[in-house]
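Here it is, the structure in full.
With one protein chain withheld, the remaining protein chains of the complex are depicted in position.
First chain written, first letter: the chains are A and B, and each begins at residue 1.
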Amino acid sequence: MLLEEAVSSGPMFFSLVPWMVCFPVIGLLINMFFGGMILERSKAGEKIVGSIASVAVGLTFVVAVLQAISLMGHPEGQVVPLADWITIGDLSIPWAFQVDTLSVVMMLFVSGVGTLIHIYAIGYMHEDVRHNGDPSRFRRFFVFMNLFIAAMMILISGSNYMMLFVGWEGVGLCSYLLIGFWYDKGKDGIGNALAAKKAMVTNRIGDFGFLLAAFSIFYLFRTYDFHTIFEKAPEVAAQNPGALLFITLCMLVGVTGKSAQFPLYVWLPDAMAGPTPVSALIHAATMVTAGVYLVARSAELYVLVPTAQFWVTLVGAATALLAATIAVGQFDIKKVLAYSTISQLGFMVAAVGMGAFVAGMFHLVTHAFFKALLFLSSGSVIQGLERGHHHVEHDPKLKKLLKGHAHDFDPQDMRNMGGLKDQMKITFWVYLIGAIALAGIPPLAGFWSKDEILADASKEFTWAYILLTIAAVFTAFYMTRQILMVFFGKPRTLAAEHAKESPPVMTVPLMILAALSVFGGLLNLPFAGFHNFAHWLEHTLGELAHAGEFVPLVALLSTLLALASIGVGYWLYHPRRYEQFWSAPAARRPDDPLRSYIGPVFDVLKNKYWVDELYWSLILNPYIALSRFLADVIDWRFWHDWFHDKVITGGFNLLTRLLAVRIDLGGIDAFFNGLATLVQRFAALLRQVQTGYVRNYALMIFVGVVVILGYLLLR
Amino acid sequence: MLADWILFIGLALVAVGSALGLLLSKNAVYAALNLIINFVTVAVFYLTLGAPFISLSQVTVYAGAIMVLFLFVIMLLGAERLGSGATLPWQRPLAFILGGILLFEAIYAILTRATGAGVPDRVPATYGSPATIGELLFSVYLLPFEVISILLLAAMVGAIVLTRKHDRAR
Partner (left out) sequence: MVPIQYYTALAVTLFILGAVGVLIRRNAIIIFMSIELMLNSANLAFVAFARVREALDGQVFVFFIMAVAAAEVAVGLALIVAIFRTKHNIDIDQMNSLQG
């Protein structure tokens, strides 16, 4: 309210909005065409390439800020058309940008967090390309990252479902390209490529749902434009409620694909094969939020179909709990964060399913801050470990101590870490801040957003409230486990002992994100006078954007449960106990102290409920068998070998033999040969007249004379 | 009248007889001599038909020149006698049959188609005389006359070319 009153009718920068897409595109084009040259010619080539990309995203952020400023004066927003894209009959899909409070929220944090991640990536990729042995791939990374930003901008600023879909597909493509960035590395040399493929295919299944929804929308509404659809929605719902249910459920399929909910979440943990900035940007902060944005944008459709809302909430809450439990049994630092992302996305999806759109978007923004922070910090940790490993490998004195230090030393396995709080101080503190925010401890940002969701749930959806609260408990537990295993205790490997802190180009963005995680809650404190975010979104969502109430009981309960969970985690994993646990000889020691308490259940969690294996045996293997059957048996054996070779070729050969031998040789040749023979015989016959005797000739003449004379006389 | 008939019949018999003699004699010289007799007989016929110039030129050219040429060649080639092996069995019988048929046809034609136009008994004195023939020859038939001269020239040249000896390489 304060902000609004300050700027009554301010400047308008709406027409600048196409630049949000143009800046990243220009950045990527410059890097694509000149990046190679820059990298070769200049010593600071990498810094230049990375800066070009970061500046492009930074400029996008500036434009987003300008849009926000414009909106403060003109809160109803504006649709900025750029060009007519498709016009066929009565279908018109323009390329138009919708600048309203909802899309600007997305624009701001995507470009803002994106800029920070780009800057961080300059430092991270500098080490990563050397670690993987291909420095020339540096600019490829930034080209793809800019492409991603461009696609994401299209997604969130589109004024119709088709433009949104263009962006949707674009971010899917970039996700594929970036997960498989090190396409020749990974397990067996194709592990990363397979992960990228998995992401693409699973996303595609979600896209199928999205497309079904889109086409049904066109069928019902004859347009893709948001405004028109939301206006007509109530009357269409009255006439044809089943259709609207179908549309919203199909959209839910798209959401489960893009935002990694059950059952299509399986690509996200595998996507950790990509470089850490990718995981941070795409798979934590931005792309995966596209699904939540879709539901929020289509809010007016969802509120008309309570059944769909139920399903969305169920999927979200169930996924939140499922993923949180799986995260407990993971040892890879990034996998824990991946499942944590899935779980938090479940929170968001449940929130928008319940109709708490403000709470969902709020959590989306705060989650972007602290999840990006956590991922980037984990990247810092991993690289610190790699630096330590490198140092150990190249120091002869230390190497002797190792006696065969594993070549498959995994710098991401938490069991190889420990004691890093002393080696990597900055990383430790920011990571701690991020973890506390995620666990939902006040007064950090995570608490406020998660609490609003829980408060809204407790009012009408008690079952969801219970599921989400349990998920929150697990969240606190696994983050405690992670912090303790990674940063506390004694270093468990030589690499951890010699880990080094990351350079400022990486740590400064981390600190900025940490600050945002601490103070981000101010966006929407649930107290009168502070509901800025809710008021902001009201302009777009109308009365659907209700301000969340502060329910003290819920807040207190969730805080206490979180603290208790942290306590349990500390009791299990505190440094001394863990050191004791670890000191037992490797052969007899189980992989985790938790195993002694829950035994075989830990296996279930560690193996992610065997969901991937289930998919393989139920869907993928039969599908592969079917395609093999179709290819080998039907296509090759039947179609090619039998039909083509025997029937067609054989038949053709038969026909040609018939024509050649029987008809051509036998018939036609025989005829003409016979004709020639006939002529020959006749000629031979006639030749006998030429006796050579002149007297015979004379006789013949005489005969002729006699005959003619006789004829003339007798006439 | 009767004298005409007797003359005619007699001469006719001689002519036919000599023709038969030509046909049947094995000796080429005898055949030639028979032919000469035939020519002379025909020359006499020409006289009866009122063609004195023709009859005498017949004797001169035919009997005198052509037959002499024949005799020269016969002597040159030494072909007085020739053996006869009948190589063509059907030739002789067929020739006679056909000859008979033709004769029969001819007689038939003459007897049935004859117009019976009378032959004038008397002809003018200049009929058949060299002067009259000469007049005709050099006025109406001048072109054939000249052509005949060229023909004779060609015949002379041809005869010499054909009988030229080729033992020298030319």
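Structure notes:
Here is the rule we use: a residue touches a chain if its C-beta (ideal position, glycine included) is under 8 Å from a C-beta of that chain, and two chains touch if they have at least 3 such contacts.
Quick caveat, the model's predicted, so the values are computed rather than measured.
When the omitted chain is restored, the residue from A:Phe246, A:Phe550 or A:Phe702 that touches it is A:Phe702. Take chain B: the residues that touch the chain left off the picture are 4-5, 8, 12, 15-16, 19-20, 22-23, 28, 31-32, 35, 38-39, 42, 45-46, 48-51, 53-54, 57-58, 61-62, 65-66, 69-70, 73-74, 76-77, 79, 82, 84, 87-88, 91-92, 94-96, 98-99, 102-103, 106-107, 110-111, 114, 117, 119-121, 123, 127-128, 132-133, 136-137, 140-141, 144, 148, 151-152, 154-156, 158-160, 162-163. Panel shows chain A; residues 687-695, 698-699, 702 of it touch the chain omitted from the view.
Convention: only the chains that are shown with their structure count from here on.
Residues 87-88, 91, 94-95, 98, 101-102, 105-106, 108-109 of chain B touch chain A in their complex. The residues of chain A lying in touch with chain B in their complex are 691, 693, 695-696, 699, 702-703, 705-706, 709-710, 713.
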